[in-house]
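Rather than the whole complex, this shows some of its chains in their spots.
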Amino acid sequence: MSDDAWLRTGIGDADADSISLMGRDVATELMGEVTFTELAFLLVRRRMPSAQEARLLDAVLVSLADHGLTPTVLAARMTYTGAPESIQGAIAAGLLGAGSVFLGVVEDTARFLERVLREAGDRASESELRAATERAVAEAVAEGRRVPGLGHPIHKVRDPRTPRVYAIAEETGQVGAHLRLLQVVAAVHREQTRRELPINGAGVAGAALADLGFPAALLRGVALLARTAGLLGHLAEEMEQPLGMPLYREVDERATYDPPKPEG
Amino acid sequence: MSDDAWLRTGIGDADADSISLMGRDVATELMGEVTFTELAFLLVRRRMPSAQEARLLDAVLVSLADHGLTPTVLAARMTYTGAPESIQGAIAAGLLGAGSVFLGVVEDTARFLERVLREAGDRASESELRAATERAVAEAVAEGRRVPGLGHPIHKVRDPRTPRVYAIAEETGQVGAHLRLLQVVAAVHREQTRRELPINGAGVAGAALADLGFPAALLRGVALLARTAGLLGHLAEEMEQPLGMPLYREVDERATYDPPKPEG
(Lines give C-alpha, C1' and ligand atoms only; values in the text may rest on other atoms or scores of the structure.)
Protein backbone atom coordinates (compact mmCIF):
# COMPACT_ATOMS: atom_id res chain seq x y z
CA MET A 1 0.00 0.00 0.00
CA SER A 2 1.42 3.33 -1.00
CA ASP A 3 1.07 6.27 1.31
CA ASP A 4 0.97 8.80 -1.51
CA ALA A 5 -2.51 10.10 -0.84
CA TRP A 6 -2.39 11.96 -4.15
CA LEU A 7 -1.81 8.70 -5.96
CA ARG A 8 -5.12 7.25 -4.89
CA THR A 9 -7.52 6.87 -7.76
CA GLY A 10 -11.04 5.61 -7.79
CA ILE A 11 -11.45 5.45 -11.53
CA GLY A 12 -9.73 2.41 -12.88
CA ASP A 13 -7.26 -0.33 -12.16
CA ALA A 14 -5.98 -3.43 -13.86
CA ASP A 15 -4.05 -6.52 -12.91
CA ALA A 16 -3.11 -9.62 -14.86
CA ASP A 17 -6.61 -11.09 -14.79
CA SER A 18 -9.04 -8.26 -14.37
CA ILE A 19 -9.84 -4.66 -15.11
CA SER A 20 -11.84 -2.51 -12.72
CA LEU A 21 -13.73 0.67 -13.33
CA MET A 22 -15.31 2.54 -10.45
CA GLY A 23 -15.11 -0.57 -8.33
CA ARG A 24 -16.86 -2.79 -10.87
CA ASP A 25 -15.27 -5.59 -12.82
CA VAL A 26 -15.25 -4.36 -16.41
CA ALA A 27 -15.66 -7.75 -18.07
CA THR A 28 -18.32 -9.25 -15.81
CA GLU A 29 -20.17 -6.33 -14.29
CA LEU A 30 -20.03 -3.63 -16.96
CA MET A 31 -19.54 -5.03 -20.48
CA GLY A 32 -22.88 -6.27 -21.75
CA GLU A 33 -24.53 -5.11 -18.53
CA VAL A 34 -24.55 -1.33 -18.85
CA THR A 35 -24.83 1.04 -21.79
CA PHE A 36 -22.05 3.46 -22.60
CA THR A 37 -24.30 6.26 -21.36
CA GLU A 38 -24.75 4.51 -18.02
CA LEU A 39 -20.98 4.11 -17.81
CA ALA A 40 -20.46 7.82 -18.49
CA PHE A 41 -22.95 8.62 -15.70
CA LEU A 42 -21.12 6.22 -13.38
CA LEU A 43 -17.75 7.80 -14.18
CA VAL A 44 -18.93 11.31 -13.36
CA ARG A 45 -21.47 10.69 -10.58
CA ARG A 46 -19.71 7.67 -9.04
CA ARG A 47 -22.92 5.67 -8.89
CA MET A 48 -25.07 3.89 -11.45
CA PRO A 49 -28.00 5.88 -12.83
CA SER A 50 -31.59 4.76 -12.58
CA ALA A 51 -33.24 3.90 -15.88
CA GLN A 52 -34.90 7.31 -15.79
CA GLU A 53 -31.65 9.12 -15.24
CA ALA A 54 -30.01 7.20 -18.08
CA ARG A 55 -32.92 8.10 -20.34
CA LEU A 56 -32.55 11.80 -19.59
CA LEU A 57 -28.78 11.70 -20.02
CA ASP A 58 -29.18 9.87 -23.33
CA ALA A 59 -31.61 12.52 -24.54
CA VAL A 60 -29.22 15.33 -23.58
CA LEU A 61 -26.22 13.66 -25.22
CA VAL A 62 -28.24 13.06 -28.38
CA SER A 63 -29.37 16.70 -28.38
CA LEU A 64 -25.80 18.00 -28.18
CA ALA A 65 -24.08 15.69 -30.65
CA ASP A 66 -24.23 17.92 -33.69
CA HIS A 67 -25.51 21.16 -35.10
CA GLY A 68 -24.38 20.99 -38.70
CA LEU A 69 -21.25 22.49 -40.22
CA THR A 70 -20.30 24.59 -37.19
CA PRO A 71 -16.88 26.21 -36.81
CA THR A 72 -15.67 23.35 -34.61
CA VAL A 73 -16.72 20.81 -37.24
CA LEU A 74 -15.00 22.83 -39.95
CA ALA A 75 -11.85 22.97 -37.82
CA ALA A 76 -11.91 19.21 -37.43
CA ARG A 77 -12.46 18.56 -41.13
CA MET A 78 -9.72 21.05 -42.09
CA THR A 79 -7.33 19.37 -39.69
CA TYR A 80 -8.15 16.00 -41.19
CA THR A 81 -7.31 17.47 -44.60
CA GLY A 82 -3.75 18.11 -43.49
CA ALA A 83 -3.17 15.07 -41.30
CA PRO A 84 -5.51 12.24 -42.31
CA GLU A 85 -3.24 9.70 -40.66
CA SER A 86 -3.85 11.23 -37.19
CA ILE A 87 -7.58 11.17 -36.64
CA GLN A 88 -6.97 11.97 -32.97
CA GLY A 89 -5.68 15.37 -34.07
CA ALA A 90 -8.80 16.10 -36.09
CA ILE A 91 -11.06 15.17 -33.19
CA ALA A 92 -8.97 17.18 -30.74
CA ALA A 93 -9.11 20.21 -33.05
CA GLY A 94 -12.87 19.80 -33.26
CA LEU A 95 -13.16 19.88 -29.48
CA LEU A 96 -10.85 22.82 -28.86
CA GLY A 97 -13.36 25.37 -30.14
CA ALA A 98 -15.86 24.43 -27.45
CA GLY A 99 -15.43 27.61 -25.48
CA SER A 100 -17.29 30.66 -24.32
CA VAL A 101 -19.03 31.24 -27.66
CA PHE A 102 -20.23 27.72 -28.42
CA LEU A 103 -20.58 24.77 -26.10
CA GLY A 104 -19.51 26.73 -23.05
CA VAL A 105 -23.14 27.80 -22.75
CA VAL A 106 -24.00 24.42 -21.25
CA GLU A 107 -21.65 25.12 -18.37
CA ASP A 108 -22.41 28.83 -18.15
CA THR A 109 -26.14 28.20 -17.78
CA ALA A 110 -25.59 25.71 -14.99
CA ARG A 111 -23.31 28.15 -13.19
CA PHE A 112 -25.81 30.97 -13.54
CA LEU A 113 -28.59 28.80 -12.14
CA GLU A 114 -26.39 27.50 -9.34
CA ARG A 115 -25.49 31.00 -8.33
CA VAL A 116 -29.12 32.10 -8.15
CA LEU A 117 -30.03 29.01 -6.15
CA ARG A 118 -27.14 29.61 -3.78
CA GLU A 119 -28.01 33.25 -3.29
CA ALA A 120 -31.67 32.45 -2.72
CA GLY A 121 -30.65 29.87 -0.14
CA ASP A 122 -31.69 26.30 0.47
CA ARG A 123 -35.12 27.00 1.85
CA ALA A 124 -36.09 29.81 -0.48
CA SER A 125 -39.81 30.19 -1.19
CA GLU A 126 -41.04 30.60 -4.76
CA SER A 127 -41.12 34.34 -4.35
CA GLU A 128 -37.67 34.52 -2.78
CA LEU A 129 -36.31 32.51 -5.68
CA ARG A 130 -38.00 34.82 -8.13
CA ALA A 131 -36.54 37.83 -6.38
CA ALA A 132 -33.05 36.34 -6.56
CA THR A 133 -33.60 35.63 -10.24
CA GLU A 134 -34.72 39.19 -10.85
CA ARG A 135 -31.55 40.52 -9.25
CA ALA A 136 -29.30 38.22 -11.25
CA VAL A 137 -31.00 38.94 -14.57
CA ALA A 138 -31.11 42.67 -13.89
CA GLU A 139 -27.41 42.65 -13.11
CA ALA A 140 -26.59 40.83 -16.34
CA VAL A 141 -28.81 43.14 -18.39
CA ALA A 142 -27.33 46.24 -16.73
CA GLU A 143 -23.80 45.06 -17.52
CA GLY A 144 -24.74 44.24 -21.10
CA ARG A 145 -24.02 40.55 -20.56
CA ARG A 146 -26.15 37.82 -22.08
CA VAL A 147 -28.11 35.66 -19.73
CA PRO A 148 -26.68 32.23 -20.55
CA GLY A 149 -29.12 29.70 -21.97
CA LEU A 150 -31.42 32.22 -23.65
CA GLY A 151 -31.61 33.02 -27.35
CA HIS A 152 -30.24 31.30 -30.44
CA PRO A 153 -29.14 32.79 -33.76
CA ILE A 154 -31.10 30.19 -35.74
CA HIS A 155 -33.89 29.08 -33.42
CA LYS A 156 -35.16 32.57 -32.79
CA VAL A 157 -38.60 31.69 -31.49
CA ARG A 158 -38.29 28.20 -30.16
CA ASP A 159 -35.39 25.77 -29.90
CA PRO A 160 -36.94 22.38 -30.64
CA ARG A 161 -34.68 20.60 -28.16
CA THR A 162 -35.97 22.58 -25.21
CA PRO A 163 -39.59 21.37 -24.94
CA ARG A 164 -38.39 17.84 -25.63
CA VAL A 165 -35.97 17.86 -22.70
CA TYR A 166 -38.69 19.26 -20.46
CA ALA A 167 -41.17 16.64 -21.66
CA ILE A 168 -38.76 13.77 -20.98
CA ALA A 169 -37.82 15.22 -17.61
CA GLU A 170 -41.49 15.52 -16.70
CA GLU A 171 -42.44 12.05 -17.84
CA THR A 172 -39.65 10.65 -15.75
CA GLY A 173 -40.15 12.85 -12.71
CA GLN A 174 -36.85 14.65 -13.11
CA VAL A 175 -37.72 18.33 -13.38
CA GLY A 176 -35.42 19.52 -10.64
CA ALA A 177 -34.46 22.87 -9.23
CA HIS A 178 -32.31 23.89 -12.22
CA LEU A 179 -34.80 23.06 -14.97
CA ARG A 180 -37.55 24.80 -13.01
CA LEU A 181 -35.43 27.85 -12.36
CA LEU A 182 -34.41 28.15 -16.00
CA GLN A 183 -38.06 28.72 -16.92
CA VAL A 184 -38.27 31.44 -14.28
CA VAL A 185 -35.12 33.00 -15.72
CA ALA A 186 -36.63 33.08 -19.21
CA ALA A 187 -39.86 34.63 -17.91
CA VAL A 188 -38.05 37.26 -15.84
CA HIS A 189 -35.78 38.12 -18.73
CA ARG A 190 -38.83 38.62 -20.97
CA GLU A 191 -40.44 40.92 -18.45
CA GLN A 192 -37.32 42.96 -17.90
CA THR A 193 -36.29 43.31 -21.52
CA ARG A 194 -39.59 43.00 -23.43
CA ARG A 195 -37.69 40.58 -25.65
CA GLU A 196 -38.89 37.04 -26.11
CA LEU A 197 -35.80 34.84 -26.08
CA PRO A 198 -36.34 31.08 -26.12
CA ILE A 199 -34.43 28.78 -23.83
CA ASN A 200 -31.79 27.27 -26.10
CA GLY A 201 -30.67 23.67 -26.40
CA ALA A 202 -27.35 24.23 -24.68
CA GLY A 203 -29.08 25.99 -21.80
CA VAL A 204 -31.69 23.31 -21.23
CA ALA A 205 -28.94 20.69 -21.45
CA GLY A 206 -26.99 22.52 -18.76
CA ALA A 207 -30.00 22.69 -16.48
CA ALA A 208 -30.90 19.03 -17.02
CA LEU A 209 -27.33 17.89 -16.37
CA ALA A 210 -27.19 20.02 -13.22
CA ASP A 211 -30.42 18.38 -12.07
CA LEU A 212 -28.79 15.02 -12.71
CA GLY A 213 -26.13 16.10 -10.22
CA PHE A 214 -23.30 16.68 -12.67
CA PRO A 215 -20.89 19.37 -11.46
CA ALA A 216 -20.95 22.55 -13.52
CA ALA A 217 -17.19 22.42 -14.01
CA LEU A 218 -17.59 19.19 -15.99
CA LEU A 219 -20.54 20.13 -18.16
CA ARG A 220 -18.53 21.41 -21.07
CA GLY A 221 -16.81 18.05 -20.96
CA VAL A 222 -20.14 16.22 -21.18
CA ALA A 223 -21.03 18.34 -24.18
CA LEU A 224 -17.68 17.37 -25.69
CA LEU A 225 -18.46 13.71 -25.22
CA ALA A 226 -21.64 14.27 -27.22
CA ARG A 227 -19.76 16.27 -29.86
CA THR A 228 -17.16 13.55 -30.30
CA ALA A 229 -19.89 11.33 -31.75
CA GLY A 230 -20.93 14.11 -34.12
CA LEU A 231 -17.31 14.59 -35.17
CA LEU A 232 -17.05 10.88 -35.99
CA GLY A 233 -19.96 11.32 -38.36
CA HIS A 234 -18.37 14.34 -39.99
CA LEU A 235 -14.99 12.62 -40.34
CA ALA A 236 -16.67 9.56 -41.86
CA GLU A 237 -18.23 11.93 -44.36
CA GLU A 238 -14.97 13.82 -44.92
CA MET A 239 -13.26 10.55 -45.85
CA GLU A 240 -15.76 9.93 -48.64
CA GLN A 241 -16.62 13.44 -49.68
CA PRO A 242 -13.93 15.95 -48.74
CA LEU A 243 -15.01 19.42 -47.79
CA GLY A 244 -11.75 20.63 -46.29
CA MET A 245 -9.65 20.91 -49.40
CA PRO A 246 -12.28 22.53 -51.67
CA LEU A 247 -13.21 24.98 -48.93
CA TYR A 248 -9.55 25.93 -48.57
CA ARG A 249 -9.25 26.33 -52.33
CA GLU A 250 -12.26 28.57 -52.51
CA VAL A 251 -11.13 30.71 -49.61
CA ASP A 252 -7.70 30.96 -51.16
CA GLU A 253 -9.09 32.07 -54.52
CA ARG A 254 -11.59 34.55 -53.18
CA ALA A 255 -9.44 36.10 -50.49
CA THR A 256 -8.06 39.55 -51.18
CA TYR A 257 -4.56 40.27 -50.00
CA ASP A 258 -4.44 43.61 -48.31
CA PRO A 259 -1.16 43.80 -46.44
CA PRO A 260 0.01 46.55 -44.12
CA LYS A 261 2.13 49.09 -45.95
CA PRO A 262 5.82 48.71 -45.22
CA GLU A 263 6.80 51.85 -43.33
CA GLY A 264 8.96 54.14 -45.45
CA MET B 1 -30.12 24.82 -54.14
CA SER B 2 -26.40 25.19 -54.26
CA ASP B 3 -24.40 23.43 -56.90
CA ASP B 4 -21.33 23.08 -54.74
CA ALA B 5 -21.21 19.30 -54.65
CA TRP B 6 -18.54 19.49 -51.99
CA LEU B 7 -20.89 21.46 -49.76
CA ARG B 8 -23.40 18.64 -49.56
CA THR B 9 -23.56 17.14 -46.11
CA GLY B 10 -25.66 14.29 -44.84
CA ILE B 11 -24.85 14.74 -41.17
CA GLY B 12 -26.83 17.61 -39.78
CA ASP B 13 -28.92 20.62 -40.60
CA ALA B 14 -30.98 23.16 -38.72
CA ASP B 15 -33.60 25.74 -39.51
CA ALA B 16 -35.68 27.99 -37.31
CA ASP B 17 -37.96 25.23 -36.09
CA SER B 18 -36.11 21.99 -36.39
CA ILE B 19 -32.77 20.23 -36.22
CA SER B 20 -31.99 17.19 -38.34
CA LEU B 21 -29.36 14.56 -37.88
CA MET B 22 -28.84 11.88 -40.53
CA GLY B 23 -32.28 12.63 -41.94
CA ARG B 24 -34.06 12.25 -38.60
CA ASP B 25 -35.69 15.04 -36.64
CA VAL B 26 -33.54 15.41 -33.53
CA ALA B 27 -36.32 16.45 -31.16
CA THR B 28 -39.04 14.03 -32.21
CA GLU B 29 -37.23 11.06 -33.74
CA LEU B 30 -33.97 10.86 -31.84
CA MET B 31 -34.14 12.50 -28.38
CA GLY B 32 -35.80 10.07 -25.99
CA GLU B 33 -36.06 7.52 -28.79
CA VAL B 34 -32.49 6.34 -29.26
CA THR B 35 -29.55 5.92 -26.91
CA PHE B 36 -26.36 7.87 -27.41
CA THR B 37 -24.69 4.64 -28.53
CA GLU B 38 -27.38 4.10 -31.17
CA LEU B 39 -26.81 7.66 -32.35
CA ALA B 40 -23.06 7.08 -32.63
CA PHE B 41 -23.76 3.98 -34.72
CA LEU B 42 -26.14 5.95 -36.91
CA LEU B 43 -23.58 8.71 -37.43
CA VAL B 44 -20.88 6.32 -38.59
CA ARG B 45 -22.90 3.62 -40.36
CA ARG B 46 -25.67 5.88 -41.67
CA ARG B 47 -28.39 3.53 -40.49
CA MET B 48 -29.88 2.64 -37.13
CA PRO B 49 -28.43 -0.41 -35.42
CA SER B 50 -30.46 -3.41 -34.40
CA ALA B 51 -30.78 -4.00 -30.67
CA GLN B 52 -28.08 -6.66 -31.00
CA GLU B 53 -25.71 -4.33 -32.80
CA ALA B 54 -26.25 -1.63 -30.20
CA ARG B 55 -25.55 -4.13 -27.45
CA LEU B 56 -22.25 -5.14 -29.02
CA LEU B 57 -21.22 -1.54 -29.64
CA ASP B 58 -22.10 -0.63 -26.06
CA ALA B 59 -19.94 -3.48 -24.79
CA VAL B 60 -17.01 -2.39 -26.95
CA LEU B 61 -17.30 1.26 -25.90
CA VAL B 62 -17.49 0.23 -22.25
CA SER B 63 -14.43 -1.99 -22.68
CA LEU B 64 -12.34 0.85 -24.13
CA ALA B 65 -13.34 3.69 -21.82
CA ASP B 66 -10.46 3.47 -19.40
CA HIS B 67 -7.41 1.53 -18.37
CA GLY B 68 -6.27 3.36 -15.26
CA LEU B 69 -3.64 6.08 -15.01
CA THR B 70 -2.29 5.66 -18.56
CA PRO B 71 0.00 8.21 -20.21
CA THR B 72 -2.93 9.80 -22.01
CA VAL B 73 -4.84 10.20 -18.74
CA LEU B 74 -1.76 11.69 -17.09
CA ALA B 75 -1.40 14.12 -20.01
CA ALA B 76 -5.01 15.19 -19.58
CA ARG B 77 -4.72 15.65 -15.83
CA MET B 78 -1.43 17.58 -16.22
CA THR B 79 -3.04 19.83 -18.78
CA TYR B 80 -5.95 20.47 -16.45
CA THR B 81 -3.41 21.47 -13.80
CA GLY B 82 -2.19 24.32 -15.96
CA ALA B 83 -5.46 25.39 -17.56
CA PRO B 84 -8.41 24.34 -15.36
CA GLU B 85 -10.62 26.93 -17.05
CA SER B 86 -10.35 25.16 -20.44
CA ILE B 87 -11.52 21.62 -19.90
CA GLN B 88 -11.65 21.18 -23.66
CA GLY B 89 -7.86 21.50 -23.69
CA ALA B 90 -7.43 18.79 -21.07
CA ILE B 91 -9.69 16.42 -22.97
CA ALA B 92 -7.97 17.19 -26.27
CA ALA B 93 -4.57 16.56 -24.69
CA GLY B 94 -5.87 13.27 -23.35
CA LEU B 95 -6.93 12.20 -26.83
CA LEU B 96 -3.78 13.25 -28.67
CA GLY B 97 -1.72 10.38 -27.27
CA ALA B 98 -3.99 7.81 -28.90
CA GLY B 99 -1.50 6.77 -31.53
CA SER B 100 0.51 3.83 -32.71
CA VAL B 101 1.53 2.73 -29.21
CA PHE B 102 -1.83 2.89 -27.46
CA LEU B 103 -5.31 3.05 -28.94
CA GLY B 104 -4.07 2.80 -32.50
CA VAL B 105 -4.12 -0.97 -31.99
CA VAL B 106 -7.90 -0.98 -32.45
CA GLU B 107 -7.43 0.36 -35.96
CA ASP B 108 -4.27 -1.59 -36.71
CA THR B 109 -5.94 -4.89 -35.89
CA ALA B 110 -8.88 -4.15 -38.16
CA ARG B 111 -6.53 -3.20 -40.97
CA PHE B 112 -4.49 -6.37 -40.53
CA LEU B 113 -7.62 -8.52 -40.62
CA GLU B 114 -9.03 -6.64 -43.60
CA ARG B 115 -5.85 -7.17 -45.52
CA VAL B 116 -5.82 -10.91 -44.89
CA LEU B 117 -9.49 -11.15 -45.88
CA ARG B 118 -8.83 -9.16 -49.02
CA GLU B 119 -5.83 -11.26 -49.98
CA ALA B 120 -7.70 -14.49 -49.33
CA GLY B 121 -10.55 -13.28 -51.52
CA ASP B 122 -14.29 -13.21 -51.04
CA ARG B 123 -14.93 -16.87 -51.50
CA ALA B 124 -11.93 -18.19 -49.63
CA SER B 125 -12.35 -21.58 -48.00
CA GLU B 126 -11.30 -22.14 -44.38
CA SER B 127 -7.99 -23.52 -45.54
CA GLU B 128 -7.36 -20.70 -48.01
CA LEU B 129 -8.04 -18.18 -45.26
CA ARG B 130 -5.69 -20.02 -42.96
CA ALA B 131 -3.01 -20.00 -45.63
CA ALA B 132 -3.41 -16.25 -46.14
CA THR B 133 -3.18 -15.77 -42.38
CA GLU B 134 0.00 -17.85 -42.25
CA ARG B 135 1.58 -15.69 -44.91
CA ALA B 136 0.63 -12.44 -43.19
CA VAL B 137 1.77 -13.57 -39.75
CA ALA B 138 5.00 -15.01 -41.12
CA GLU B 139 5.72 -11.74 -42.88
CA ALA B 140 5.15 -9.73 -39.70
CA VAL B 141 7.29 -12.12 -37.65
CA ALA B 142 10.06 -12.09 -40.24
CA GLU B 143 10.12 -8.32 -40.25
CA GLY B 144 10.13 -8.17 -36.47
CA ARG B 145 6.78 -6.42 -36.40
CA ARG B 146 4.14 -7.17 -33.81
CA VAL B 147 0.96 -8.75 -35.04
CA PRO B 148 -1.59 -6.15 -33.95
CA GLY B 149 -4.17 -7.31 -31.43
CA LEU B 150 -1.98 -9.89 -29.73
CA GLY B 151 -0.26 -9.57 -26.36
CA HIS B 152 -0.59 -7.10 -23.51
CA PRO B 153 2.00 -5.87 -21.00
CA ILE B 154 -0.36 -6.43 -18.06
CA HIS B 155 -2.76 -9.14 -19.24
CA LYS B 156 -0.05 -11.57 -20.18
CA VAL B 157 -2.13 -14.73 -20.25
CA ARG B 158 -5.67 -13.57 -20.87
CA ASP B 159 -7.20 -10.16 -21.43
CA PRO B 160 -10.53 -10.35 -19.60
CA ARG B 161 -12.27 -8.20 -22.19
CA THR B 162 -11.61 -10.63 -24.99
CA PRO B 163 -13.74 -13.64 -23.99
CA ARG B 164 -16.50 -11.24 -22.96
CA VAL B 165 -16.67 -9.61 -26.39
CA TYR B 166 -16.71 -13.04 -28.02
CA ALA B 167 -19.45 -14.23 -25.65
CA ILE B 168 -21.65 -11.23 -26.37
CA ALA B 169 -21.02 -11.53 -30.10
CA GLU B 170 -21.94 -15.21 -29.97
CA GLU B 171 -25.09 -14.72 -27.93
CA THR B 172 -26.24 -12.13 -30.39
CA GLY B 173 -25.18 -13.92 -33.55
CA GLN B 174 -22.56 -11.37 -34.47
CA VAL B 175 -19.32 -13.32 -34.74
CA GLY B 176 -18.40 -12.12 -38.20
CA ALA B 177 -15.44 -12.61 -40.48
CA HIS B 178 -13.11 -10.35 -38.50
CA LEU B 179 -13.75 -11.80 -35.06
CA ARG B 180 -13.44 -15.31 -36.47
CA LEU B 181 -10.23 -14.49 -38.28
CA LEU B 182 -8.66 -12.89 -35.22
CA GLN B 183 -8.84 -16.26 -33.46
CA VAL B 184 -7.14 -17.89 -36.42
CA VAL B 185 -4.46 -15.19 -36.29
CA ALA B 186 -3.81 -15.90 -32.61
CA ALA B 187 -3.58 -19.65 -33.25
CA VAL B 188 -1.30 -19.25 -36.23
CA HIS B 189 0.94 -16.85 -34.33
CA ARG B 190 1.21 -19.37 -31.49
CA GLU B 191 2.20 -22.12 -33.87
CA GLN B 192 4.75 -20.01 -35.68
CA THR B 193 6.37 -18.45 -32.64
CA ARG B 194 5.74 -20.99 -29.86
CA ARG B 195 4.65 -17.98 -27.81
CA GLU B 196 1.19 -17.85 -26.31
CA LEU B 197 -0.02 -14.28 -26.76
CA PRO B 198 -3.62 -13.55 -25.81
CA ILE B 199 -5.89 -11.50 -28.02
CA ASN B 200 -5.95 -8.13 -26.30
CA GLY B 201 -8.90 -5.85 -25.60
CA ALA B 202 -7.99 -3.32 -28.27
CA GLY B 203 -7.63 -6.07 -30.84
CA VAL B 204 -10.94 -7.73 -30.10
CA ALA B 205 -12.58 -4.29 -30.13
CA GLY B 206 -11.14 -3.61 -33.57
CA ALA B 207 -12.40 -6.95 -34.90
CA ALA B 208 -15.87 -6.48 -33.39
CA LEU B 209 -16.16 -2.94 -34.77
CA ALA B 210 -15.05 -4.15 -38.19
CA ASP B 211 -17.73 -6.84 -38.04
CA LEU B 212 -20.23 -4.09 -37.19
CA GLY B 213 -19.25 -2.51 -40.49
CA PHE B 214 -17.26 0.41 -39.12
CA PRO B 215 -14.47 1.50 -41.49
CA ALA B 216 -10.97 0.85 -40.17
CA ALA B 217 -9.98 4.46 -40.74
CA LEU B 218 -12.52 5.53 -38.10
CA LEU B 219 -11.82 2.95 -35.43
CA ARG B 220 -9.29 4.99 -33.55
CA GLY B 221 -11.98 7.65 -33.43
CA VAL B 222 -14.47 5.22 -31.91
CA ALA B 223 -11.91 4.33 -29.29
CA LEU B 224 -11.50 8.04 -28.61
CA LEU B 225 -15.23 8.40 -28.09
CA ALA B 226 -14.98 5.70 -25.43
CA ARG B 227 -11.90 7.32 -23.91
CA THR B 228 -13.60 10.69 -23.65
CA ALA B 229 -15.96 9.20 -21.08
CA GLY B 230 -13.01 7.83 -19.13
CA LEU B 231 -11.32 11.23 -19.25
CA LEU B 232 -14.45 12.84 -17.81
CA GLY B 233 -14.14 10.50 -14.86
CA HIS B 234 -10.47 11.33 -14.39
CA LEU B 235 -11.08 15.06 -14.65
CA ALA B 236 -13.93 14.82 -12.13
CA GLU B 237 -11.45 13.14 -9.82
CA GLU B 238 -8.68 15.65 -10.60
CA MET B 239 -11.00 18.47 -9.54
CA GLU B 240 -11.44 16.92 -6.11
CA GLN B 241 -8.12 15.23 -5.60
CA PRO B 242 -5.37 16.69 -7.73
CA LEU B 243 -2.71 14.37 -9.04
CA GLY B 244 -1.17 16.70 -11.63
CA MET B 245 0.52 19.18 -9.33
CA PRO B 246 1.95 16.69 -6.81
CA LEU B 247 3.21 14.49 -9.62
CA TYR B 248 4.95 17.49 -11.18
CA ARG B 249 6.45 18.40 -7.80
CA GLU B 250 7.77 14.94 -7.24
CA VAL B 251 9.24 14.70 -10.73
CA ASP B 252 10.81 18.11 -10.28
CA GLU B 253 12.39 17.15 -6.98
CA ARG B 254 13.66 13.78 -8.04
CA ALA B 255 14.92 14.72 -11.50
CA THR B 256 18.66 15.00 -11.94
CA TYR B 257 19.91 17.76 -14.16
CA ASP B 258 22.56 16.45 -16.46
CA PRO B 259 23.06 19.02 -19.19
CA PRO B 260 25.25 18.76 -22.24
CA LYS B 261 28.66 20.27 -21.63
CA PRO B 262 29.05 23.66 -23.28
CA GLU B 263 31.68 23.17 -25.95
CA GLY B 264 34.93 24.91 -25.07
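The first chain written gets the first letter, and so on, giving A and B; residue counts start at 1 in each chain.
The working rule: a residue touches a chain if its C-beta (ideal position, glycine included) is under 8 Å from a C-beta of that chain, and two chains touch if they have at least 3 such contacts.
Everything numeric in this text was worked out from a predicted model, so none of it was measured.
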item: With 2 copies placed, total copies in this complex; value: 4
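Just so we're on the same page, only the chains that are shown with their structure count from here on.
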item: Centroid spacing, where centroids are CA-atom means, of chain A and chain B in whole angstrom; value: 23
item: Chain B residues touching chain A - in the complex, by the definition given at the top; value: 4, 6-19, 21-22, 25-28, 30-32, 34-37, 39-40, 43-44, 55, 57-59, 61-63, 65-69, 86-89, 91-93, 95-99, 103, 154-158, 160-161, 163-165, 167-168, 201, 215, 217-218, 220-222, 224-226, 228-237, 239, 241-243, 246-247
